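Apart from one protein chain that is not included, each protein chain of the complex appears where it belongs.
In this document, chain identifiers A and B correspond to the written order of the chains, with residue numbering beginning at 1 in each.
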Amino acid sequence: MKIIIQNSSDEPIYQQIYSQIREAILSGNINEGELLPSIRQLSRELKVSVITTTRAYTDLENEGYIMIVQGKGCYVQKINQNVLEEKLIQNIEEHFLEIKKCAKILKKSKEELFGILSILYEEDEQ
Amino acid sequence: MTLKNLIKLDFYAMKPLAKLMICFLVIPIILGIIVNLGVSIMVTLTFVVFMLNMIFSISEKSHFHKLYGVLPIKKSTSVLSRYLFSLIIVALTAIVSFILYIILSLILNGKMNWIHGISFLTISIVIALFFISIQYPFYFKFEYSKATIMSILPYIICFAIGAPLFQYLMQNNHFASQVMKLISYFQSHVSVLVILGIVISVVMVSTSYLLSLKIQKKEF
Partner (left out) sequence: MNQNILEIKNLTKEFDNFKLDNVSFHLPTGYIMGLVGKNGAGKTTTIKLILELLEKDQGVIQVFGQNIIQHYDLKQDIAVVFDEVFFVEDWKISDVEAAISPFYINWDTHIFQNYLKQFHLPTQQKIKALSRGMKMKLMLAVALSHKARLLILDEPTSGLDPVARDELLDILLHYIEDEQNSVLFSTHITSDLDKIADFLTILDNGNIFFTGYKDELFEKYCIVKGGIDNLNQDIEKYLMGIQKNSTGFSALLDVKNMKYMNGHMVIEEATIDDILIHINHMEGE
C-alpha cells in the first residue's frame, strides 16, 4: 500500500491517509480481507501521531471500508459492489449539483458545460 | 540492595582516578623510609582523604544529582552510601599502609614495633575520619568549588590557632608534663587508645552523617 503524506497540502494529514487508503480499496489495489498495518505501525511508518492514524482508521471503519480488531489488526472489509456503485454515483451527483450551482451563477448553458466536459475527456485521451 | 549499588557507583566514578591514586602512594612510602614509618601511615591516609574529596567534584561534573533523581533510589541513601564508600576506602588504605609499614619495618629494622605501629594507625584513622567528618557536610550542602574553600576553614582554625596555642601551653611545665604523662599512658595501654579512637570515630562520623542528611542540598 502506498501512502504519500504532503506536509504542504491544505488537506489535514488524517484526511490524506483516509482518502488514499479508501482509493486503494475502491480501485482494488488492496483486496478484501487483506491485513492493513496497525494504527501504531502506520503512525511509525508515516511518522505521524497515533491520534492522526487513529482518526483516519476510525473514519474508514465507520464507513465500512475496514474492520479494526483489537489486538489483531485492521482488515479490509468486503465491499458490496452495489453499495459501492451507489456511493460513487452519489458522489458524482453531489459534484454535478455543485457544478450546476456554479453554472447558474455564471449563466452558463447546459451545452457549454458539456463542452468543458468533452475537452477534459479529450485531454485525458491525449 | 540500592545501597550496595550506590557504593559501587562511587567506586566506578573514582575508577578513572584509581591509577593516579596508586601512583601517588609512592610518596608516602618514600617519606616513610626517609622520615618515619609511623608518619607514612598518617600521610597516606590524609592524602587518601584529600583524594576522596574528588568524588564530589566528579559527581558534580557528571551531573549525578540528575542521575540520583532518575534512579529508583531514595535520595537520602546517596548520602549514606557516600559515607560508607569513604569508610571502605579509608579502611582499605589503612590495611595497605599497615602492611607496607610491617614490610618496611622488617626490611629496614629487621623487627616489628607493634605498639608504635598500632598507635600510629589508630591516630591516623581518627585524623582521617576527623577530616571527612568536617568536610563532607560542606560538600553535601554547597557546590564543589564553594565547599572546597569552606572545608579548608577548619584546618586553618586548627593549625593557625590550635597549633600555636598548643605550643604556648606546652611552655607551661605543668601542662607539658600532663601531656607527656598522657602519651606514656597510651604507650603502655594501646588497647585503651584503640577503644578511645573507635568511640571518637563513631561519634564524629555519625554526627557528620546526620548533619549532612539534614543540610544536604535538596534542589537543583
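We take it that a contact is a pair of C-beta atoms (placed from the backbone, for glycine too) under 8 Å apart; a residue touches a chain by one contact, two chains touch by 3 or more.
Bear in mind that the values here come from a model prediction, so they are computed numbers and not experimental data.
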Report summary line: Checked against the full complex, the residue among B:S62, B:N172 or B:Q187 that touches the missing chain is B:S62
Report summary line: In the whole complex, of B:K111, B:H174 or B:K218, the residue touching the missing chain would be B:K218
**Report entry** Identified contact with the non-displayed chain, of B:K74, B:K146, B:H189 or B:K214
**Finding:** B:K74
Query raised in the report: Considering the entire assembly, which residues of subunit B contact the chain that has been omitted?
Result: 2, 5, 8-9, 12-13, 15-16, 58, 61-67, 69-75, 218-220
Report task. Could you please point out the subunit A residues that touch the chain left off the display? Result -> 12, 14, 38, 40-41, 43-44, 47-52, 55
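Here, only the chains that are shown with their structure count from here on.
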Query raised in the report: Measuring from the mean C-alpha position of subunit A to the mean C-alpha position of subunit B, what distance in angstrom results?
Result: 77
